[in-house]
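As you look at this complex, bear in mind that one protein chain is not there, while each of the others sits in place.
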Amino acid sequence: MIELRNDYSYIAHPKILERLLYLSNEINNGYGLDKHCFEAKRKILSLLDSSNSDVHFLTGGTITNKVFIGHVLKTFEAVIAVDTGHINVHETGAIEQTGHKVLTVKNHLAKIRTEDILEILKMHKDEHMVKPKMVYISNPTEYGTIYSKKELEDIFLVCKKENLFLFIDGARLGSALTSKDNDLTLKDFARLSDAFYIGGTKNGALLGEALVINNPLLNKEFRYSMKNLGGMYAKSFVTGIQFEVLFKDNLFFEIAKKENDIAYYLTKKLKENHVNMYIESNTNQVFALFSKDEEKIIKKEVNCESFGYYNNQAIIRFVTNYLTSKDDIDKLIKIIEKIRK
Amino acid sequence: MIELRNDYSYIAHPKILERLLYLSNEINNGYGLDKHCFEAKRKILSLLDSSNSDVHFLTGGTITNKVFIGHVLKTFEAVIAVDTGHINVHETGAIEQTGHKVLTVKNHLAKIRTEDILEILKMHKDEHMVKPKMVYISNPTEYGTIYSKKELEDIFLVCKKENLFLFIDGARLGSALTSKDNDLTLKDFARLSDAFYIGGTKNGALLGEALVINNPLLNKEFRYSMKNLGGMYAKSFVTGIQFEVLFKDNLFFEIAKKENDIAYYLTKKLKENHVNMYIESNTNQVFALFSKDEEKIIKKEVNCESFGYYNNQAIIRFVTNYLTSKDDIDKLIKIIEKIRK
Amino acid sequence: MIELRNDYSYIAHPKILERLLYLSNEINNGYGLDKHCFEAKRKILSLLDSSNSDVHFLTGGTITNKVFIGHVLKTFEAVIAVDTGHINVHETGAIEQTGHKVLTVKNHLAKIRTEDILEILKMHKDEHMVKPKMVYISNPTEYGTIYSKKELEDIFLVCKKENLFLFIDGARLGSALTSKDNDLTLKDFARLSDAFYIGGTKNGALLGEALVINNPLLNKEFRYSMKNLGGMYAKSFVTGIQFEVLFKDNLFFEIAKKENDIAYYLTKKLKENHVNMYIESNTNQVFALFSKDEEKIIKKEVNCESFGYYNNQAIIRFVTNYLTSKDDIDKLIKIIEKIRK
Partner (left out) sequence: MIELRNDYSYIAHPKILERLLYLSNEINNGYGLDKHCFEAKRKILSLLDSSNSDVHFLTGGTITNKVFIGHVLKTFEAVIAVDTGHINVHETGAIEQTGHKVLTVKNHLAKIRTEDILEILKMHKDEHMVKPKMVYISNPTEYGTIYSKKELEDIFLVCKKENLFLFIDGARLGSALTSKDNDLTLKDFARLSDAFYIGGTKNGALLGEALVINNPLLNKEFRYSMKNLGGMYAKSFVTGIQFEVLFKDNLFFEIAKKENDIAYYLTKKLKENHVNMYIESNTNQVFALFSKDEEKIIKKEVNCESFGYYNNQAIIRFVTNYLTSKDDIDKLIKIIEKIRK
């Protein structure tokens, strides 16, 4: 099988595992209060230029969303997201379990627009409706697209004017930051959000996300919510060590860039074979359109996911990971060439 | 510093890390649907003699308690625990966050008695009070004591007669199973509970608990609750692999036994030095009594936890882990000898 | 001011208040276990022809929705509703507070279609998404339209085939049952739903809704959830007495019919004056379109609600209540005639 299902199908980058093995017997305090978490935090903060920010390490994307949103919102407050947002579709109601409504607006290339945020606010004006209090976006989005600096600045401006918090799901932030189309830096994310996270799980780590809280008000007592909502784990130093490794010698960016580059190669090759895209992704997720017959043949030889149908054509998602080789892509292309010949 | 703070202060047993490194590039499906989870599950089930049981892998103890209790109970149902129970004291309200009351009874050597369960039932008879529906116990308990087969049989019998579920927190189950005083087997836990778990985090794993659900009714749709309540993680095969290693060549039991043995040595030495025990532990947690002055001196040289006061004496907890050596203990004893001389 | 804001702006029908005054000193048990609740329940059940049904009295519409949905659903389950549904828009997240997602589909005349239910099911197939388990509809809907017997039969059939519960919000059920376009009876609601309620608050009562649970499985332990979720109140016999009065000599239907009839008169008169309808209501809520200038003038003299804009025209809702007279309507029409002349 050619592996293009996702970017979290292998254990971890060997450098991370080697480091863990090297330190296997070292003694550390639990729950994130150890020298590795402190050092990883220091490294991340040094990239942010934001003296107010703090960093917490959690085990995965859904739990990070759940804990942060559950921590911030009052019982009657809601979070705004696009209809395709991860918290709206793919978290089995984890946000609602904390008691909060996810208010949705139609996505545009899987992104939110400021006019849609304002429209939601206009519709929610009294105490018989939830009070929108946070905007949730993902970068890259669920469809691999990314926000431009201008877009993010506009969204954050609207949030601050309207007294909304902005929270950025960065489960694949590495892919966004190393996208050929990106004009945003880590410093920008610290400047243009109340909180965002740097995903490790989908970027070479065994597990772990680094949540950066830029708004000190939201950082207060956050560790209580981590425990209360199930996001704190005993051996957090394991995540601390991983982020130390990821941010040493740019490994984090190197992994992400490798994934993007091979995805661009895939896109180029697909287009040469007259395969249409469902959406123009900027990162390592590629959404291509095939006939239903083609879909069947491809799925026999490629480990990949179907994303429903568009104009009667099957949407297939290919995700590259840091192990994906040109050879994998060439094999896939050969299958398609054979089909389409 | 002599390290006696806890049994999860080091990363993991080297055999586990070596195995992870060896497999670092292997491709697996996410979320627990992979060959390693299946194989680890098969191994565990083979030790249980329970054709109805199923196994799920979660990331830690608190989240396992939260997910299982939140999955099973209806909105008005409550769980019974001793006052010292982990879910009552040390989970920052994680159970209440799922909407459920923890009904407490006074502990006896940190254990629950059937008469106390029955007393709670007698007091909760109408719809103006919560409905007790589950009994939660830990084995070993928070104070290192263990249940005998007779005790567990009696509790389970009462539970079944009274239509209560019995859930056993086995965060340190290895320590219980290898205790010199133990007369229970894994088979007994499968036979005498609706669910229990086999803790990995405190028994050599990087992270991970194996939850065994013996009651098929409670297993239904459990994976939905895992996601909803924050207990599912992407690279679950990492936990699967670890439990494969732990249950190969008895590594799991070997680690636990080593911890117990060194704890017995510690207890023996303490008693020889006329140190009184706060409670007679059967496993790798030792609770000893010292004067407040002694406490200060000890805590300067030993990494360990204070557990409050008893009759004006400080309760100090020493936890042995698989790295603890006789040498560590002898050093501690020397400090005490010096103090008491 | 001409009063057309809603049907719960006056205290109660005098017959109800007279009866309460007459019984003011009578002694009854609290919490719904009294002879008036039993008698009101008996009366309602006698109209249903459903030996399995049970009746509970709650204080209002939102709390009835909250308690019933919170009682029935497991933590990961969701309820399907149209986007305009009361539980989705007008309950400040009361459903989400119980932990459950409201899955929405586009409304058609404020109603749900079976194909939309099936589409939602098709999209929710694995444990990474909530599990749809209930369909919520209102009859009449939020826009005064009603379901036909054929429509309700189809919806219930789909629900039973797909293992979904059907719950009908009948806050204005009287208006539906006495609509000139209605072909459903109370017996049909008992036959074609798992639960529905008969609204008192908007139909002449001081407060109170009669929830009819037809599915015995969902009735089990329901009183626990009433208390747990805040829907039980001490002097429930007050609601029992009110429903006794409402179902004596058809007062319930008489009030509802009076409201509908005056609404039909209003609609006829509006149309004669070339006022367009936003939606063709079948009951006592009328949604008419006016220019923004007209809106301003009307709202100065009529107590009524604006419902946003449609094709740049203001949607105004007029709700008739049992006190609304032809004279009120004629005054309103005169204002409109003056405007439009």
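To keep things simple, chains are lettered A, B and C as they appear, and every chain counts its residues starting from 1.
In the analysis below, a residue touches a chain if its C-beta (ideal position, glycine included) is under 8 Å from a C-beta of that chain, and two chains touch if they have at least 3 such contacts.
Quick caveat: nothing in here was measured; it's all calculated off a predicted structure.
From the options B:Arg42, B:His90, B:Lys220 or B:Lys268, the residue with contact to the unseen chain in the full assembly is B:His90.
The missing chain, though absent from the display, is touched by one residue of A:His36, A:Arg113, A:Lys227 or A:Lys257; that residue is A:Lys227.
The omitted chain makes contact with just one of the residues C:Glu26, C:Glu272 or C:Glu337: C:Glu26. Touch with the chain omitted from the figure is made, among A:Ser24, A:Asn65 or A:Thr98, by A:Thr98.
The missing chain, though absent from the display, is touched by one residue of C:Glu3, C:Glu39, C:Asp154 or C:Glu254; that residue is C:Glu3. The set of chain C residues touching the chain not shown comprises 3, 5-6, 8-14, 17-18, 20-21, 23-30, 59-63, 66-67, 91-94, 97-98, 201-202, 206-207, 224, 227-235, 237-238, 241, 303, 323. Against the chain not displayed here, chain B makes contact via residues 75-76, 78, 89-93, 96-97, 99-102, 123, 127-131, 308. Residue positions on chain A in contact with the hidden chain: 31, 70-71, 74-76, 98-99, 127-128, 130-131, 221, 223-229, 232, in rising order.
Here is the rule we go by: only the chains that are shown with their structure count from here on.
The angle of the rotation superposing chain B on chain C, based on CA atoms and rounded to the nearest 5, is 180 degrees.
With each centre defined as the average position of its C-alpha atoms, the distance from chain A to chain B rounds to 33 Å. A straight line joining the Cα centres of chain B and chain C is 50 Å long. Here the CA centre of chain A is 42 Å from the CA centre of chain C. Residue positions of chain A touching 2 or more other chains: 91-93, 97.
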